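For this view, one protein chain was removed and the others were kept in their places.
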Amino acid sequence: MIVILKKNAEQQQVELFDNWLHSMGLETHKSIGENHTIVGLVGDTSRVDIESIMALDIVETVKRIQEPYKNANRKFHEQDTVITLSNGAKIGGGHFLVMAGPCSVETEEQIISVAQAVKAAGAEVLRGGAFKPRTSPYAFQGLHEEGIRLLLKAREATGLPIVTEIMDAKHLPLFEDIDIIQVGARNMQNFELLKDLGKLRKPVLIKRGMANTLQELLMSAEYVMAGGNDQVILCERGIRTFETATRNTMDLSVIPVLHQFTHLPVVVDPSHATGRWELVAPMALAGAACGADGLMIEVHNDPEHALCDGPQSLRPEKFASMMEKVRAIRPYADRSFTTGEGALG
Amino acid sequence: MIVILKKNAEQQQVELFDNWLHSMGLETHKSIGENHTIVGLVGDTSRVDIESIMALDIVETVKRIQEPYKNANRKFHEQDTVITLSNGAKIGGGHFLVMAGPCSVETEEQIISVAQAVKAAGAEVLRGGAFKPRTSPYAFQGLHEEGIRLLLKAREATGLPIVTEIMDAKHLPLFEDIDIIQVGARNMQNFELLKDLGKLRKPVLIKRGMANTLQELLMSAEYVMAGGNDQVILCERGIRTFETATRNTMDLSVIPVLHQFTHLPVVVDPSHATGRWELVAPMALAGAACGADGLMIEVHNDPEHALCDGPQSLRPEKFASMMEKVRAIRPYADRSFTTGEGALG
Amino acid sequence: MIVILKKNAEQQQVELFDNWLHSMGLETHKSIGENHTIVGLVGDTSRVDIESIMALDIVETVKRIQEPYKNANRKFHEQDTVITLSNGAKIGGGHFLVMAGPCSVETEEQIISVAQAVKAAGAEVLRGGAFKPRTSPYAFQGLHEEGIRLLLKAREATGLPIVTEIMDAKHLPLFEDIDIIQVGARNMQNFELLKDLGKLRKPVLIKRGMANTLQELLMSAEYVMAGGNDQVILCERGIRTFETATRNTMDLSVIPVLHQFTHLPVVVDPSHATGRWELVAPMALAGAACGADGLMIEVHNDPEHALCDGPQSLRPEKFASMMEKVRAIRPYADRSFTTGEGALG
Partner (left out) sequence: MIVILKKNAEQQQVELFDNWLHSMGLETHKSIGENHTIVGLVGDTSRVDIESIMALDIVETVKRIQEPYKNANRKFHEQDTVITLSNGAKIGGGHFLVMAGPCSVETEEQIISVAQAVKAAGAEVLRGGAFKPRTSPYAFQGLHEEGIRLLLKAREATGLPIVTEIMDAKHLPLFEDIDIIQVGARNMQNFELLKDLGKLRKPVLIKRGMANTLQELLMSAEYVMAGGNDQVILCERGIRTFETATRNTMDLSVIPVLHQFTHLPVVVDPSHATGRWELVAPMALAGAACGADGLMIEVHNDPEHALCDGPQSLRPEKFASMMEKVRAIRPYADRSFTTGEGALG
């Protein structure tokens, strides 16, 4: 951490500041210039509150050098995290994982038939929503408990592990048998929920919020990991920009950047990022090419009658043809920042 | 709602679509052009799911004309909502309300002394955080239950009603005696929490999320109001943009636009929007000038030692001088879209 | 175009409006609802000024259905545009074109050596800046006339056609022998320059501005095409968002979306989009995977001593290894919206 002191900072206050930093176990190095004094803080600054320092009268500005996350930081954990699921599927360290299924669970027949279809095409995890965050209180909100029950039925029928979204910590008991718990974009900074998920010992998939920086995404992972749960998967699903031709702007450059910053696996969700099924395959291929560790894809056997997000769902046959191309591209993907070898499935 | 059909839409499918719409009590009017057929939907379309229609094969695009919110809509509730607090203070309909206090409650002495100072300067509500949403799991997270207790002590001492933030519905019992419950920007679309707040019969202040549109803010208000709680206050606190000279970009044009769309009172929080105390007074005055119904201001007796957000807190004397200017400007504020008369306090 | 009239629009004014529309050769279809009257305009509305209509007292809102561009519109020109260069290289219609070279032309030795290196690796066009748009008036602004001369020398030496940026129409005489004239992101809406380029009969490459929508990009292409020059190449090079981990946010979903809207070829420039050489290869592969018609890549033999943009330049050997992967991925690229067959080079 670097602190720039004001030109006219009082000597006495500077000494008090020095003493305070030393009391936290930090060393200080000063460079005194004509217009500014630069103080370099040496030691573990990850727990120093940058705002407290910025509030001091003698301080002009503060810049953090060391990242404020530790558990999620590749600097302190060089090897890629690899997560293994009940069916033996793996993600991270060169293992590529595809999660697919409908936006919402609707009926037993629907979820089982989609599960079979995506499994046949190569998906290794079934996705499906039981609790749906909807902008409107008047829109379909999901089947809730019944939806979870149907997902578990589909697991029974196909062997596919389940990923599904939680919207409130009070529903945690319902998620006991779920394989991967998803935190949606709107809850990425629901810190109370993240703390509760940190107490579990099962994979948590965190979607990046629509206005959240990569550092904030990593800090949300850090909330879960600080609780002792180190099975975290990150997911890019588009950010809010001025462009309206797509629902969100899919920020694919986060894939290599996240691989540089963290050892956690990173997947992309082109269905939510673009909001239009025609764009799902091109963006899934692009995600694979730049080194994503997996995909999350909406597939529906009858998108025209889906109870939500129909326009962004692929039919099973389109999904299957996309999967073939993904497999072809994966061996050539750029994974310069990861430590794992490339591998599909 | 207007639906544009594709050029080559099959006649039979168009008829099925027509029948489906009629079955929902909607009338349809068609304009058949060379390249498109335009279908106008007449009737109550607020509960029609735009996504279901967009998923149909025969549909090129859909545009909503009628707003998807009803309870919060000025079209259906022309008069400004006026909310009255325990000390007789009012907001809305021309009543201007200032809420002020520290970011975090720290000690009994601190909160009472700040409460007395802001009351003396003209604030009518005390703000203070007991539960603090912090990006880092390692940062101070608030005094929780003890913080609520200290806020209530400060109310006892000064008579000022309390506004404080809730982070999870499980803490609701602690908020029983709180006057205004605040939903923070990061929880604006925590729909489960909003539903629980809809069951209460006390004021809820909803802050706009950093990447949320005005329509989404109104839909979050609608979640609370759909539950029967119509005491909702909206708050602008800055949005995320590319500009880094301020923490967020304070979007003041939302004030007149929201007054046009809704009858609910709207306040601005320049402390969080700008992140720097020097910008708080100018932006508070700007907010008052363009017709805000109130302000939310961070005031701390000792910003240099504040446990959070020190850099954005005003000292009490700065706050007092800002309040004088606010009072001078208020009578000339532009409130063209509201039905209330201008009044301060 | 659809016009929504206000509930209480005066009948007489509505008739005047009708007559005015008819006088422009448009037919109108009305749907009269309880709250709104919807007027559908049928005919060629591409030259109707949406703002004039919006200013009318009787109008609540206007929505455009037909795109405001014609020459660039795939609806009116279904076949992919294919552009052929002096060395026989092609772009569009399934032909993939790689343009590479240094940010700035520095010396004869430098530009020729880089040209030879990129040609050896498979690039078919040499890029290099003679006029450099720099944020600071104190930064190196390019070699200007001398830079153009050196580029032409490199063409002589290698046979590679040249693409280079123009910053002002007054420099056009210097560009007479240049093969592709580039309009930079900051000049995307320099309409006077675009009009002048419309008078030429040589390829123009237009980079998307950092805050410009796809429709605005297409309208800028339309400026050139309206002048009779139909050899336009579009280029995505990143947009401005709140994220600061990369210089810009590379918006790759524009590739399939542009292919849907227009028949013009689309390339991506990952060097400027990301600002960091480590991200160039992953993002180039991603661009190829989602169907781009080409790449624009900065390559420098000595990035540490480059006079500008060194941090985003690849060394020739990295470029060569990237090109191999691009060639491997191209056959599997998703090009669902284009009419051409996939082909590399």
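Every chain is named by a letter (A, B and C) in the order it is written, and numbering of its residues begins at 1.
By our rule, a contact is a pair of C-beta atoms (placed from the backbone, for glycine too) under 8 Å apart; a residue touches a chain by one contact, two chains touch by 3 or more.
Bear in mind the structure is a predicted one, so any value in this text is a computation, not a measurement.
Asker: Taking the entire complex into account, which one of B:Ala211, B:Leu264 or B:Leu295 touches the absent chain?
Answerer: B:Ala211
Asker: Could you tell me which of C:Met210, C:Cys290 or C:Met322 touches the chain that is not displayed?
Answerer: C:Met210
Asker: Out of A:Thr164, A:Thr241, A:Thr262 or A:Ser313, point to the residue that touches the absent chain in the complete complex.
Answerer: The one listed residue touching the chain not shown is A:Thr241.
Asker: Which of C:Ser46, C:Asn87, C:Ser321 or C:Ser336 touches the chain that is not shown?
Answerer: Missing-chain contact among the listed residues: C:Ser46.
Asker: Which one touches the absent chain: B:Asn19, B:Thr84, B:Thr107 or B:Gln260?
Answerer: Per the contact definition at the top, the residue touching the missing chain is B:Gln260.
Asker: Contact with the hidden chain only, please: which chain A residues?
Answerer: That gives, for chain A, the contact residues 2, 4, 27, 29-36, 38, 40, 42-43, 61, 63, 65-66, 240-242, 244.
Asker: Name, in rising order, the residues on chain B that touch the hidden chain in the full complex.
Answerer: Given the touch definition above, chain B has residues 211, 213-215, 239, 241-246, 249-257, 260, 273-274, 278-279, 281-283, 285-291, 322, 325, 328-329, 331-334, 336-337 touching the missing chain.
Asker: Write the list of chain C residues that the hidden chain touches.
Answerer: Looking at chain C, the ones touching the missing chain are residues 46-47, 49, 51-52, 54-57, 68-69, 133-141, 167-170, 186-187, 189-193, 195, 209-211, 216, 219, 222-223, 226, 239-240, 303-304, 306-311, 313.
Just so it is clear, only the chains that are shown with their structure count from here on.
Asker: By Cα centroids, which chain is closest to the centre of the whole protein?
Answerer: A
Asker: CA centre of chain A versus CA centre of chain C: separation in Å?
Answerer: Inter-chain centre distance comes to 32 Å.
Asker: For chain A versus chain B, what separation do you get between their C-alpha means, in angstrom?
Answerer: Distance between chain centres, rounded to whole Å: 27 Å.
Asker: Cα centroid separation between chain B and chain C, in whole Å?
Answerer: Distance between chain centres, rounded to whole Å: 39 Å.
Asker: Which residue numbers or ranges of chain C touch two or more of the other chains?
Answerer: Counting only residues that touch two or more other chains, chain C contributes 241-242, 244.
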